[in-house]
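Okay, handing you the structure first.
Of the protein chains in this complex, all but one are displayed in their positions.
Moving on, here comes subunit A:
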Amino acid sequence: MRPFRARRTTAAVGSAALAATMLLTACSSGTAGSKDNAGGDGKVTLTIDLFGTFGFKETGLYDEYMAAHPNITIKQTDTQDEGQYWQALQTKLAGGGGLADIQGLEVGRIASVVQKQADKFADLKTLGLGGVNDDLVPWKGAAVRTADGKVLGAGTDIGPEAICFRTDLFKAAGLPTDRTELAAKWSSWDGYLALGKQYVTKAAGGSAPEGNKWTDSAAGMFTAEVGQEKVRYADESGKPVYDKSPAVQTAWANSTKLVADGLSAKLPQWTPEWNKAFSTGKFATLSCPAWMIGYIKGQAGEAFAGKWDIAAGPGKTGNWGGSYLAIPRSSKHQKEAAELIKWLNAKEQQAKLFTKQGSFPSSTGAQAAIKTVKDPYFNNAPIGEIFSESAANMPAQVLGTDDGVIGKAFTDALGEVERTGTAPATAWQHALDNIKKASGN
């Protein structure tokens, strides 16, 4: 009996020790194992993590690159909602794991990255990409340079604004469908709202589809309008001015008017309901930064080809969104990632992305090349001309560290106004409270 018991005790102690050593070796072998990811045969898998629709995969750019570089395999993951993407990215950056070799960054977050997380991303200059932003519109490259001259990202697209509209619905409501005529009618936001009122009255009278609204949401209109001013949420010194800036205040007034006039379909953007509405037709117009073209095609599908059209948008022109590609410091294939970025962002590829997908190039060389592009899906609208015009006149926005958070707080508050009937003044206060909660320390 005794020896048996003794053996059991040693066995228990032994297995505990074994478990402990296994834990330790598991950790060490993990780091050792990932080193030879490159493999002996020189094959490299590059991972790219993006949000929304960049269009690299859709336009076949990856396939083209892999065909030319047989040793490279590209794997892309993406999240539709940039807010969720950013959140996940921050967690990964803090933990140091799970990062891709190339991460996309939205322009609204770029000031935060440059000021708070410059040490988490590779300086593209040290990877031979010092000049990657030279060809771009000046503000695009400047936004991603740190005070000490590091280049943290390569600019892909920018978001010149226009309005996308449904010609079939316009026709049914007896509105003009000529894009030049429309652009003249909605040259101001007031004009846009007035035409909208005309549209929903017709819809109520039965000459347009019942229940069909003028636009998807107050949030879309707000974001487009606020993007048309140089100073939005922070002034040039970085001081927050979101509660006082004329850009925010007029955009807020106009968007709440949109709701009060019953012009909004009350669909929160980037949700499944919104996506579905593209193929059921819940709204007749949509604030359209260039990259939205690709999104519409993806959601509405071939059934709606030729039913959409594009016209120059109301107000001054502005910028909504646009992105950068960056390489986290933790990437084991920085050199290969840099080569891929260089190729993806070259003007030939940027021009191709616009032609096929609608993402407007930030490269001036590519901008010159796409002036005459027309899009058959959008009734052969001269998208090259419309967006080039828009891009040429857009202001160079001041970017603040909390732009993303502030923009979301205001669009959420507009959601309250349109969906729960909250008074605009109360919702405005909610937005300010939320911003304080999110950014204040």
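What to note about this one:
The working rule: contacts are C-beta pairs under 8 Å (C-beta built on N, C-alpha and C of every residue); 3 or more make two chains touch, one makes a residue touch a chain; residues count from 1.
Methods note: contacts and distances are computed from a predicted model.
For the chain of the complex excluded from view, the name given in UniProt is "Cellobiose transport system permease protein" [choices: "Hydrogenase nickel incorporation protein HypB", "Acetolactate synthase", "Cellobiose transport system permease protein" or "(R)-2-hydroxyacyl-CoA dehydratase-radicalizing ATPase YjiL"]. Which of A:Thr91, A:Thr126, A:Thr201 or A:Asn393 touches the hidden chain is settled by the complete complex: it is A:Thr91.
Per the touch definition above, the residue from A:Ser187, A:Gln249, A:Asn379 or A:Thr422 contacting the chain not shown is A:Thr422. Even with one chain removed from view, subunit A keeps its contact list with that chain: residues 1-2, 5-6, 8-9, 12-13, 16, 19, 81, 83-84, 87, 90-91, 93-94, 112, 116-117, 267-268, 271-273, 276-277, 280, 282, 405, 412-413, 415-416, 419-420, 422, 430, 433, 437-439, 441.
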